[in-house]
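Read the structure below first, then the notes.
With one protein chain withheld, the remaining protein chains of the complex are depicted in position.
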Amino acid sequence: MRYLPHTRQDIDQMLAVTGHADLNQLFETIPDSAKTKTALTLPEALSEWDLNTEMEELASKNAACGSYTCLMGAGSYDHHIPAIVPYLISRSEFMTAYTPYQPEVSQGTLQGIYEFQTMITALLDMDIATASHYDGGTALAECALIALNKSKKANKIAVSSLIHPAHRQIMKTYLNPSEYEMVEIPADENGLTDVAAFNAMDDIAGVAVQSPNFFGNIEDLGSFRAGADEKKCLLIASFTEALAHGVLKSPGRFGADLVAGEGQSLGMTKSFGGPGLGLLAGTKKLMRNLPGRFVGKTTDSNGQRGYVLTLATREQHIRREKASSNICSNNGLNAMTAAIYMASAGKNGIREIAQLNHDKAVYLKNKLVNAGFKSVFSGPFFNEFVVKAPSGFADKRRELAQKHNLYAGIPLESYYPDMTNHYLFCATETVSRHAMDLLAKEVQ
Amino acid sequence: MRYLPHTRQDIDQMLAVTGHADLNQLFETIPDSAKTKTALTLPEALSEWDLNTEMEELASKNAACGSYTCLMGAGSYDHHIPAIVPYLISRSEFMTAYTPYQPEVSQGTLQGIYEFQTMITALLDMDIATASHYDGGTALAECALIALNKSKKANKIAVSSLIHPAHRQIMKTYLNPSEYEMVEIPADENGLTDVAAFNAMDDIAGVAVQSPNFFGNIEDLGSFRAGADEKKCLLIASFTEALAHGVLKSPGRFGADLVAGEGQSLGMTKSFGGPGLGLLAGTKKLMRNLPGRFVGKTTDSNGQRGYVLTLATREQHIRREKASSNICSNNGLNAMTAAIYMASAGKNGIREIAQLNHDKAVYLKNKLVNAGFKSVFSGPFFNEFVVKAPSGFADKRRELAQKHNLYAGIPLESYYPDMTNHYLFCATETVSRHAMDLLAKEVQ
Amino acid sequence: MTKPGTSGLIFNEPELWEKSREGRCGISVPRSDVPRAAFDPALTNDAPELPQLSELDVVRHFTRLSQWNFCIDSGMYPLGSCTMKYNPKTNEVQAARTGFAAAHPLAGDLFSQGALKLMYKLEQMLGEITGFPAVTLQPAAGAHGELTGMLIIHAWHAKQGKQRSKILVPDTAHGTNPASATLCGYQSVNIKSGPDGILEPDTVAEAMDEDTAGIMITNPNTLGLFEENIKEICDIVHAKGGLVYGDGANMNAVMGIIKPGELGIDVLHLNLHKTFSTPHGGGGPGSGPVAVVEDLIPFLPVPKVQKENDTYSFITDCPDTIGRMHTFYGHFGVMVKAFAYILSMGGDGLKRASQLAVLNANYIKESLKTTLDLPYDRPCMHECVFTDKTVQEHHISTMDMAKRLLDYGFHPPTVYFPLVVDAAFMVEPTETESKDDIDQFIEAVKAIVKEAASNPEKLKSAPHLPKVTRLDEVTAARKPCLKG
Partner (left out) sequence: MTKPGTSGLIFNEPELWEKSREGRCGISVPRSDVPRAAFDPALTNDAPELPQLSELDVVRHFTRLSQWNFCIDSGMYPLGSCTMKYNPKTNEVQAARTGFAAAHPLAGDLFSQGALKLMYKLEQMLGEITGFPAVTLQPAAGAHGELTGMLIIHAWHAKQGKQRSKILVPDTAHGTNPASATLCGYQSVNIKSGPDGILEPDTVAEAMDEDTAGIMITNPNTLGLFEENIKEICDIVHAKGGLVYGDGANMNAVMGIIKPGELGIDVLHLNLHKTFSTPHGGGGPGSGPVAVVEDLIPFLPVPKVQKENDTYSFITDCPDTIGRMHTFYGHFGVMVKAFAYILSMGGDGLKRASQLAVLNANYIKESLKTTLDLPYDRPCMHECVFTDKTVQEHHISTMDMAKRLLDYGFHPPTVYFPLVVDAAFMVEPTETESKDDIDQFIEAVKAIVKEAASNPEKLKSAPHLPKVTRLDEVTAARKPCLKG
């Protein structure tokens, strides 16, 4: 096996040093009764070449094979990824390094993540950002826990029902063993979170609102800030589409205390949903409550600039059961990916791409409405929107996928049972007018 | 344009230093009459994304799209390439470095090429190998020139008519302006170069024989060595399939003075025929006659081991019109590729893969013969052989390509007009028994 | 012997925004083919203040940064508890296939059969390796797997009708263990390991009661020792109605040798980014699948992958499920790599990997035990733990030796963990390191211990070769500067 360097002679010499007769004897401390009696029943080892064949066969059984038109979002977005991003990120020095516990030989990772943190704070207008979390949903669940743990009395978290359904489910899972309660804020007829309903709630430690929300609509975070001030609870802003912040007013400007979101749009492939990038930011005040790693700037013994992991006293490896979270490995390489993407796009690039997403989505919505779909909400959206499809669209949709490699929206019924025939559409900068026109023609 | 870093302000500041009013004025020394009057009529600049679309469209119009069964060789071979080869070779430090003229910051390239030279001498059993040439054909032409230039009297080079036709054409092109003459040695009925015909020739400075030859047959280089000794001329051995040396008796063991060949099989893609890798080796005696670069081992001022380009006094940048060749840029990155490939395969791997090529080719030939093809030569071959196809095979062949993505042999008629319906087949380790059985069934 | 470490030319590089110049852009902005749809200005901000660079600026910036990193591909990385084995390049090729990388998670089962099948098969294979009937791939890392597993234990107790309040956690446990337990509301009860470095049944029996949900046990433990009493301990815990959580992050020692599911463990997580060769990426992403015994299957997170005839689908209709742990299905891209690894190794290959990992560790232990203090002198598994006792007389610490190793060209071992050993120096070579490289490492440690006597200052001021020297971590934490 090409990964195993040991020659016969190596093994013999090493066994002589360890004083074992053979490799099996190395496991002498394991009681025989504990040893497994059966060899591992796994497929026989494949050569690199047979592996290629087998894997391509599996890969080709997914919709992604070849180039397809993706009009689906809902937390996973199809964006252009510059060639330099995968190229740089796949450098061994980034890819095959461990967590930068030895800063002297990890300055590349450390400066890169420090830059990532900085750019995320710029994107969100927040004071601080962590070195990443698993994904938007788990980051949001951590934010809920922060709000609840910080609160002296209140033990409920108010959660917009227009937060990504999966994110709400994760929060529920995380909160389940605790005494804490999660209450949902209903949606109003405009596809926005009902702020009045929130204002009427009691005993709230924090309120979580996603904008653009799961329907793609842009929430008025300002009114939730006001409501939260009233209740002296924390405002948690969340998002699934990081690129929206290239153009929309940032959560920081609305005064969010915590921000959690998904960063997959910043240079990562969809990869069947993961690994993405959990983004987590907060105000300076909440610094010591945030979960996971931070990189900080410092100096070395010669006074040279350098970077280290810092504030580790919040973390499990120091605080163990008293840690602010149990997170250890995060999604560091994806944070680096986002850093490279953001550095490439820059201030003007990200603005332009974000605007283009909106342009395409507006075009698509108009086209669909002209083709007989019903616009469901009339307020502003970013790159996603809901429409009600004419009956029979479900079949048409499958046909479009099979014949034209075009994936038209995501049915909402499984998330919101009363939304029969409602679809969540997404159009990003990757979608051509041509494809949208084709869709409109096909569904006419 | 993302490749051009100059901001407006940069340009203004720099023009102020150079004392020019604008960018056009920088070209003041060019007479107006020399300036072109028309803007460049080229397609409008494409974004990275439109470029991807356009290029994939072109790429998909070649037979190579997707995985296909390649039963064609004739100088370009379909071999497995381990994932580590493109990965390592695409490291910026190899890919975007210049020729290692500054050895202190080029030790990576230099040690790698030194190792390449060493492994090529091991593969061919020759004293020395150069740091690469353009391809097998141009390397062979250079060898012909060496033999002719070294010879005091003789001004002919004897060239086997079973050397790759393109290689012979290149030699002819190279020799054309000179007084030298190229004479072809005919083939015998066994598909081998007629050594008796060679022995009868006069005024020969060198004899070039390819083994395995263009028909795939293994030549008896020993008899040409004897003939060359008789004539006191140089024996030039050539090859198009470097992997053959994983198992076949090496040209060095036969006493070749010069060896020229194509190294594409050592880890390079076919890439529509180039860039491949010209391999060029010789005896120590001929060291100063060889064209192109050498890397040599030396020490630095602290006595540490290091490597440099050496023997440059043979080269054009020192000797100018008296140089042994005009070559400057060679195929260095491909030499590095071959080094990585050879280091991966190692002594046992290359032997095993070479043997497997032979196994597959023998299997294929048997299958074809059983299916009604005529074996044309009966002697030993490596991974290529000639068969005579039943009439109607030309159409079948096109159909196999279009329907089964299977490319069955190369027609020989255009190279040897009397070989109607003769095809040169190749089977490498990449071809599955399944594909060969399919072919046999289809042509039955 | 020449040591691998030496010094060479690398490059300073400012922070991104120091390179930024108004008007540069490193991305290719797509051409627009639709009309502009302006936003109501009230909804928008100024563009975010991201740095402005050309493409070459970006390439050079991150290329230079990368050159300041140590990585597996540049040298031996014997970090205990981290299993820094070779990350095969072919795994990256597999994960990058368009059919995987461009797959949308909500394309629907019909259009995701390849991904579903891969996940299904990977679950099966991990089940076979660990000896459990079911596996979830959803957890995003080891600690996330622990949380998943502990939530399952929590849900099981709830289902039994009586929740418990405590959980036993040995002193050798990784910090994530107690932290994960806390997230489930369990109070950690610290269990001391015995004089041999392993847990003693009596100690467990003493602590285990009917208000204790169970025990979290790492086997082989973080001292690199096999918990020989594992079966007895499981029996004790089970007898009191508790469950046994297994931290399987150290599975690299025992593949094909033991199956945790056969020993009485009820829930186990694996770290694909350790045992199964997926790259650690300078911090993640990982993947922490969780395997469970039959009784706990109903509690696994949703969605789950199901196979019917030859068709795969996601199911969510599981009334006892703990719920969802990840927005989609976990780190699919990491799963692809681990799947490719298992296919490449086969069952015999995995067993051989474990054997050689253990051989390497024992070889180091035997070779260095007269040089460094070895607190538990017994056959080890995949790693061995030393202390700095033999160099303390020169006022040299584990940290000094670790930093000095950098100058020799080796990544230091894990230091000051596990906590049960003072100033631990915890070496895990993994099976992909050759005897030759290990011999170089052994020589380096010996040379450093000699230096501790002959030239202690050299150690205290180490490292000398990397781009920066020791960093002021105290100031970094006291006056945190977390952005530029």
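Descriptive notes on the structure:
For reference, chains read A, B and C in written order, and residue numbers begin at 1 within each chain.
We adopt the following convention: a contact is a pair of C-beta atoms (placed from the backbone, for glycine too) under 8 Å apart; a residue touches a chain by one contact, two chains touch by 3 or more.
For clarity, every value in this text was computed on a predicted model and none was experimentally measured.
In the complete complex, the residue from B:K150, B:R253 or B:K396 that touches the missing chain is B:R253. The hidden chain makes contact, of the residues A:A34, A:M72, A:V105 or A:L277, with A:V105. The chain that is not drawn here is touched, among residues B:D10, B:D229 or B:E413, by B:D10.
In the full complex, the hidden chain is touched by chain C at residues 2-13, 19, 21, 24, 54-57, 59-60, 63-64, 67-68, 70, 72-75, 86, 88-89, 406-407, 409, 432-434, 436, 463, 465-467.
Within the entire complex, the positions of chain A that touch the omitted partner chain are 2-5, 7-10, 47-50, 82-84, 87, 92, 105.
Please note the rule applied: only the chains that are shown with their structure count from here on.
Farthest chain from chain C, judged by C-alpha centroids: B. Here the spacing of chain A and chain B, counted between their Cα centres, is 48 Å.
Annotation: 20 Å between the Cα-based centres of chain A and chain C.
Rounded to whole angstrom, the centroid-to-centroid distance between chain B and chain C, based on C-alpha atoms, equals 46 Å.
Counting partner chains per residue, chain B has residues 2, 48-49, 82-83, 87 touching two or more of them. In chain C, the residues that touch at least two other chains are 23-30, 53, 55, 59, 63, 88, 90, 92-93.
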